[in-house]
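Following: one structure in structure tokens, then a few remarks.
Not every chain is included here, but those present sit where they belong.
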Amino acid sequence: MSDDHTTLTQLRSVVANFVAERDWNQFHAPKNLAMALAIEAAELMEHFQWISVEASRTLTDDPQSRAAVAEELADVVCYALAMANELQLDVSDAVRAKMIRNAEKYPAGEYRGRYGPKP
Amino acid sequence: MSDDHTTLTQLRSVVANFVAERDWNQFHAPKNLAMALAIEAAELMEHFQWISVEASRTLTDDPQSRAAVAEELADVVCYALAMANELQLDVSDAVRAKMIRNAEKYPAGEYRGRYGPKP
Amino acid sequence: MSDDHTTLTQLRSVVANFVAERDWNQFHAPKNLAMALAIEAAELMEHFQWISVEASRTLTDDPQSRAAVAEELADVVCYALAMANELQLDVSDAVRAKMIRNAEKYPAGEYRGRYGPKP
């Protein structure tokens, strides 16, 4: 997997370069990027909209659906990284910090096999 | 920055371990994760909802707002990685492939300083 | 049902008066209202996020869940009407026009019991 030897900074650079080459930073205000992220998340949802939860687990067995879902997920990640670039936020730190807070909120013993009110 | 020396696989493991320790894979069907992602993207939007595009550029100068936005962005990234884990998708590959397609769709020369109909 | 004898214009007025009394028109630019609408739609989704499609059909048998879902749906409708007010759009006309276009796109004979690629 490329993910094994790609750092977050390297992936952020791919997005940053694309944006810089087009002088698109002027459009990448956080308000706009937050909308873009929500729009891409909705496009990802579209693939699973009318099927059952169980069917959603096997949708991507089909190579064409798999490619389409991967592309929508990439869009979401691109805008998330663009937001991190714009605000100079450390993604890894933010994710680790959130997982620590979540672990306190949802102790593994108590929540095993049972979802919290809001994960 | 932690992002300089954290690989995507390492960050994915943080999420995967959290989920595995709680036996939450049963809830992490793609349909549910896509909804979760969209919900977190909406929570990120909330911070920028009533302010101008320009004001959104400086909102995170305030440390408290910065921490809150970082936390919401972390939620988005967590669910994006959870989706990648669930579907065994390579995030780096997907992002690089998408940037190549976008570069063809929006040649830097033509789109410099001008946003495409749909980026 | 109140819906039997409430016109769209009457319901729009309820929202318009609330907004006017607070001088909130200044915040009700379409960009902001579209975000507000998406945020409320996400809050509605939250109630159904981790349950199966089938379970979502009976969630509102519980009076407390029913009240909560009704409140989130009201939020969505309020912002949709606020948008119609702001842009002076006729909601009934727009809905009827859309149903006519949809009927052409999804002829009843052909699509009975089968969902279109995008409804």
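Annotations
In this document, chain identifiers A, B and C correspond to the written order of the chains, with residue numbering beginning at 1 in each.
Operating definition for what follows: contacts are C-beta pairs under 8 Å (C-beta built on N, C-alpha and C of every residue); 3 or more make two chains touch, one makes a residue touch a chain.
All values reported here derive from a predicted model rather than from experimental measurement.
Here 3 identical chains are displayed in place, and the whole complex they belong to in this file is assembled from 4 copies in total.
In the analysis below, only the chains that are shown with their structure count from here on.
Mostly identical positions are employed by subunit A and subunit C in their mutual contact, as over half of the interface residue numbers are shared between these two copies.
Centre to centre, using the average C-alpha position, subunit A and subunit B are separated by 3 Å. Within subunit A, residues 35, 38, 42, 52-54, 115, 119 each touch two or more of the remaining chains. Only residues 27, 32, 35-36, 38-39, 41-43, 45-46, 48-50 of subunit B touch subunit C when the two sit together in their complex.
The part of subunit B that touches subunit A in the complex is made up of residues 1-12, 14-15, 18, 21-24, 26-27, 29-32, 34-38, 41-42, 44-45, 47-48, 51-57, 59-60, 66, 69-71, 73-78, 80-81, 83-84, 87, 89-99, 101-103, 106, 108, 111-113, 115, 119. Per the touch definition, subunit A reaches subunit C in the complex via residues 35, 38, 42, 46, 50, 52-54, 115, 118-119.
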